[in-house]
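Shown here: the complex without one of its protein chains, the others still in place.
Lettered A, B and C in written order, each chain numbered from 1.
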Amino acid sequence: MSEKKTNKLKILNDPIYGFITIPNILIYNLIEHPYFQRLRRIAQMGLSYLVYPGAHHTRYHHAIGSVHLMQKAVRILKFKGVEISEEEATAVYIAILLHDIGHGPFSHALEGQFMKEISHENISLLFMEALNSEFEGQLSLAIEIFKGDYHRKFLHQLISSQLDMDRLDYLKRDSFYTGVSEGTINSERLITMLYVKNDNLVVEEKGIYSVESFIVSRRIMYWQVYLHKTALVAEKLLEKILKRAQELSLLGINLPATKTLSVFLKQPVNEDNLTLETLKEFSKLDDYDILAAIKDWISVDDKILSKLSKSLINRILPKVMIQNEPFTENQLLTIKQQVKEKLNYSDAELDYFVYHGEICNQAYDSTKNNIQIIYKDGSLKDVTEASDHLNILALSNPVYKYYICYPKK
Amino acid sequence: MSEKKTNKLKILNDPIYGFITIPNILIYNLIEHPYFQRLRRIAQMGLSYLVYPGAHHTRYHHAIGSVHLMQKAVRILKFKGVEISEEEATAVYIAILLHDIGHGPFSHALEGQFMKEISHENISLLFMEALNSEFEGQLSLAIEIFKGDYHRKFLHQLISSQLDMDRLDYLKRDSFYTGVSEGTINSERLITMLYVKNDNLVVEEKGIYSVESFIVSRRIMYWQVYLHKTALVAEKLLEKILKRAQELSLLGINLPATKTLSVFLKQPVNEDNLTLETLKEFSKLDDYDILAAIKDWISVDDKILSKLSKSLINRILPKVMIQNEPFTENQLLTIKQQVKEKLNYSDAELDYFVYHGEICNQAYDSTKNNIQIIYKDGSLKDVTEASDHLNILALSNPVYKYYICYPKK
Amino acid sequence: MSEKKTNKLKILNDPIYGFITIPNILIYNLIEHPYFQRLRRIAQMGLSYLVYPGAHHTRYHHAIGSVHLMQKAVRILKFKGVEISEEEATAVYIAILLHDIGHGPFSHALEGQFMKEISHENISLLFMEALNSEFEGQLSLAIEIFKGDYHRKFLHQLISSQLDMDRLDYLKRDSFYTGVSEGTINSERLITMLYVKNDNLVVEEKGIYSVESFIVSRRIMYWQVYLHKTALVAEKLLEKILKRAQELSLLGINLPATKTLSVFLKQPVNEDNLTLETLKEFSKLDDYDILAAIKDWISVDDKILSKLSKSLINRILPKVMIQNEPFTENQLLTIKQQVKEKLNYSDAELDYFVYHGEICNQAYDSTKNNIQIIYKDGSLKDVTEASDHLNILALSNPVYKYYICYPKK
Partner (left out) sequence: MSEKKTNKLKILNDPIYGFITIPNILIYNLIEHPYFQRLRRIAQMGLSYLVYPGAHHTRYHHAIGSVHLMQKAVRILKFKGVEISEEEATAVYIAILLHDIGHGPFSHALEGQFMKEISHENISLLFMEALNSEFEGQLSLAIEIFKGDYHRKFLHQLISSQLDMDRLDYLKRDSFYTGVSEGTINSERLITMLYVKNDNLVVEEKGIYSVESFIVSRRIMYWQVYLHKTALVAEKLLEKILKRAQELSLLGINLPATKTLSVFLKQPVNEDNLTLETLKEFSKLDDYDILAAIKDWISVDDKILSKLSKSLINRILPKVMIQNEPFTENQLLTIKQQVKEKLNYSDAELDYFVYHGEICNQAYDSTKNNIQIIYKDGSLKDVTEASDHLNILALSNPVYKYYICYPKK
C-alpha cells in the first residue's frame, strides 16, 4: 500500500456517521490551516450547553460533517446521471467546508459584536479569498459557487438553500448532542431523494414525507433548543457583557483580556476599517478569549460588568418571560419600575438588566428557494402545494413570540 | 439472594429499551400461558416485511414492550403525586399486556375473516375473561379498566386513547424495525410529560412539541409504512386468497390445511355460534397455519386459488395505482375490460384479480379522547387550539386516497 | 431521470445500516427469484426468539446485509489500490448473496435432517448451479470464487474466512436483534482496515484492537446467544420432534404435514438420491411447514410426538444442565433412572426425553485461514503473535461444555 494512498485515506471518527473520509489532499490541507483549526474552539451552539449539557460540539465538527454529507450528495446525484466534474465536486467540498469559517466566538451569539454589521457569511468569504491567495487559486471555483455566481445553480443550492448540506448536518448534529430526539432528521434518506431538474435541486415524490418530517423537526429544534428560553437569556446576557466591556474600553478603561480580545474591545471593526490585518487578528479570536476575560471581569471595579459576568459564569441567570403578544409600553414600564425600586438601579443600569425583544420561528419559507417535488412524469410542485400537506403550509407561517428578561428577585 | 427474588426479577432483552422487567409473578404467569405464547407466532405488521425486510417483530414483543412503558407511566404519575394503588398498577399492566391477545393471523390483515364482524378488541376481551376464570378472578379489575367501566378514567386512557401505551410502543417499535427513522417517537419524553387532571390524562405544557412530533410521526408511519402500496396490495391479496379458500371449502372442497385452519375455513364463526370451544380453537391459529396452507394451495386444482397463492409466495404482486380522487365507474370498467381481454379471465375471476378501495389517514382525531395540554396555571386546552399549532389542526383532517389493484402485464 | 436508472437504484431500508443499495440488475433479479425469496421464511437464528424475543430476523435480511458490507469492502480495497474488476465485484456480490441459500428450515437447527449428511454450503452450491443455468452462465465466476477455485484467493476470503462479510454481518445483526449489546462489532471499522497482501486479506496494524474486540464479541455471542441453554434445548427438542416424525413416517404412518414436508418425512434425501427435482422440492421447505405441522402433531396418536410437540409450541421446555466436564456414565444412568421411574417412560421413550451432548466455543481458530496483521513496513504477523495479545491466544483455545436435557419434574 503506497504511503501516498493511505495518507489520502484520512478517516475521522464521528459519533453520528461512524466515519468521515477526507476526500482529497487539498481539503486535508485546508482543514490543517490555522484559520480552520480555530473552529475547534468555537461552540456550534453558543451557550446552549447551559441547558443541554451534551451540546459542546464545535463548528469544526459541523463543517467536516457537512463535507461528509456533500460527498454522499455528489455520489447519489452522479449515480442518477447528473454530471458533476471532479473539479466541481472538490469545489463544493471546499465551499461547504468553509461556509462557516467566518463565525466568531460562540457562533451566532456575538455575531456583529466585533465585526459591526458584517454577517458571518461575508467574513467566511473574506477568509476564503485569503486562503485562495495562499493556495494559489485552487479555491476560485469554490468561491464562485459559494457566491452564487457559477452558472450551475444547483451546486450553490447544495451549499445554501432550504435543503443544503449545512442544515442537513447541523439539525442532525444538534439534535444528537442535545439529546432532543424529536429533532432528529433522516439526512441520509433526504439526500437519497435529491435530484436535479432545470438546474434546480429537487426532491423525488417519494421523499415528500421526509421533507415534511424535516420541516417539522426544524421547527421543533427552534422552539425547543435554539430559542429555548434559558439559552436565549444566556446569549442575551453574553451580548450585554460584551457591549458593556466595549463601552468601558472605548472610555479608555483597561479591562483584563487577551491581546486579541483587547484589540476588538478597543476598536470595533466595520466595513470601512476592515483590512487583511484585522481578518488575521479575528482569526485568533474564539470562545476561550471571551470566557477567560469574563471570569476576570467578575472582579473589575465596574459594578455592572462585574455583576453581569458573575451571573453568567455561575449560571445564575435572569428570569425570562415569553408571550405571544408584544409587551405593551405599560407592561415594560411596570417591570422596569419594580426592578429599579427593588434593586436600587440607575436608569443606565436598567438597560443592562432588563431587556426585551422578539423571536421568530419560520420552519419553511416558501418565498425563497422553495423546496420542489418532482413527480414521475417530470412535473414539479412546491412542497406546500401537494394536496395532502396543509400542515407544511401551516408551517411556513412565521410565528413570533416576545420575551423580556429581568433579574431574579 | 433468595431464589424467590431473582425469579421475580425476570428480565428480557429488548433491542429498543435495553431491558424489560416483568413486574410480578402474575404477569409472568400470564405471559407463559399458551394463549399469550401464541402471539410469538403473529407478525405485528402482517406482511409489511415484504417491503421492510426488518419488520418481522411480533405481537408478543409489542405487548411486552407496552407493559414496559406502562411501568414507566405509573412510576412517573406516582412521582408527580397521582395516587395509583398496587392493585390498580397490576391491573393496567395486565390490561395492556392482553389488549391485543385477540389478534388473529397477520394481525389486521385478516381481521374479521375468521371471526365475522367481531373486532380483535372484543376477542381480546373474551380471552381475558377466559383467563380470569383460570386465574380465579385476578383479572377482574384489569377487565373493568379495559372496558372503560372503572371509575378512574385515566387508567383506561393509559390503555386506550390517543396517547396510550399501545401507540407509544407500536409507533416506536414499528419505526425501529422498518428502519423508517422519520417515524420515531420519543416515547420516554412523552411519558415524562404525562399528568392527570380531572381524572383525565393530560400533557404538561412543555411537552407540546413532543405531542406535535408524535402526531406527525404517526401520519408519516401511516403513509410510508402501514398504507405503503406494496404492503397494501400484499394484504389485499392475502384477503382474497382466504376468501377464495373459504368459498371453496363451503362448497365442500377439501383444501390442504392444518386442522385448526380447516375448522375456520369450513365454518366461519360469528357472534351467534361463538363458544368457548371456538375461542380455544382460535387460540391455535396463527401465521404459520396460513402461510403453510397457501404454499400448498399453489398446487390445488382451482386456478384462481392457485394463481393467487403463487403470486403471494413468490412475491410477484399485482400492480397498484393510488390517486386522490375515487376511481370513476368508467375508469374501473376500462381497467377490468383490459385485464379480461389480455388474460382471458371470466367475470367471476375478475373479482379476485381486480379490486379497488379507499384508504384513510387521520393522524389526530380531535373529536374523541382528544389530547389536552395543561398549563402552569392549571388550565386546559385541546392541543389543536394552542395558538402556534395550526399544523396539528391540519393534521386532524382525515385524508382519503383511492387504490386499484390489477395483474401486472 | 431515466426509468432505467431509478430502477437500478433499488434501495432497501435496514434498521442497522440505514439503507442498502442493490448494486445491479443481476443481483436484483437473483433476489426476486423464488429460491431466494424463500429465505424470507427462514429465521436466521432458528428458535432463539424463544429467549430473545426480538430475534425474528431472517436469512433473507442477513444475505442482503452481507451484500451491503461486500460493497463497502470492494470500495475500500479499490481505494487503497487493490485492483478488482467490475466482473469480479459482481461475482463476490453474487457469491455472498447466495452463500446461505442452501439453509433449510430454522437454519442450523435442522441441518442434515432432511438432506442427510449434506452441508448447507453444498446445497447452496447446488442452488447456485441451478441458477447459473437459468441465468445463462452469469454466475460462473461467482461459483468459482465460492468454491475457492479462482486464482485470486482474497476474493474467496471475503466470502469465507475468519473475517468474511458473512460473519461481519451476522454478528452485528444477531447482536442488534437480540439486544445483546456486548456482542456488537464495528463492522464498518474492520472493513476500513482491510488490505490485500500476497493475495491474502490482511488487517492494517491500527486495526488490531478492532480484531481483538471482534473475537471477544464473537465468543460472547456464542456463550450468551448461540449456545444459550434455553435456545439449545429448544433446538434439540425440535430435532427430536422431526426425528420422531420421520421414524413414524418411515413406518408408514401418515402424519399431517404440507405436501413438501411429507415428501421429506417419507424419503430422506442423501447424496445418492439427490436430484434437481429434490432440490426444487427442498426450495419450497421453510419454517412455516415445520411449525404448522408440529402444531397439528400435538393431537396425533403417538404419545411421544404429541408430547414433544406440545412442549415446543407452548414453550414448556425440558430442563438443561450444563457443566465443564463430560457427564459420567453413572450420572447419565441416575438421571435416566429417575425420569423413567417418575414419568413411567419406556426405554424407547427415554431417548426422546433425556439426551446429552457437547458444545464447543472457539472464538478464533489460528490453524486455518488465520487473521494476519500487516505492519507499516509490509511485514505480516498472525494476530495471536502480536506481543500484547496474550488474550487472543487464550481465545483461540476451544472451550467445551457438556449438557444434559430431561423433563421438568
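Please note the rule applied: contacts are C-beta pairs under 8 Å (C-beta built on N, C-alpha and C of every residue); 3 or more make two chains touch, one makes a residue touch a chain.
None of the values given here were measured: they were computed from a predicted structure.
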item	value
Residue, one of C:Phe19, C:Phe135 or C:Trp223, that touches the chain absent here	C:Trp223
Given A:Tyr93, A:Tyr150 or A:Tyr177, the one touching the chain that is not displayed	A:Tyr177
Contact footprint on chain C, counting only the chain that is left out	181-182, 184-186, 189, 209-210, 212-213, 216-217, 220, 223-224, 324, 387-388, 390-395, 397, 399
Missing-chain contacts mapped onto chain A	12-15, 18-19, 32, 34, 37, 40-41, 49-50, 52-54, 56-58, 60-61, 64, 176-181, 256, 258-260, 284, 287-289, 291-293, 295-296, 299, 313-315
Sites on chain B contacted by the missing partner chain, in the whole complex	1-2, 5-6, 9, 11, 18-19, 79-81, 188-189, 192, 195
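Just so we're on the same page, only the chains that are shown with their structure count from here on.
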item	value
Central chain of the complex, centres being mean CA coordinates	B
Inter-chain centre distance, chain B versus chain C - centres from mean C-alpha coordinates, in Å	32
Averaged-CA centre spacing for the pair chain C and chain A, given as whole angstrom	49
CA centroid of chain A to CA centroid of chain B, Å	43
Multi-partner residues of chain A (each touching 2 or more other chains)	189
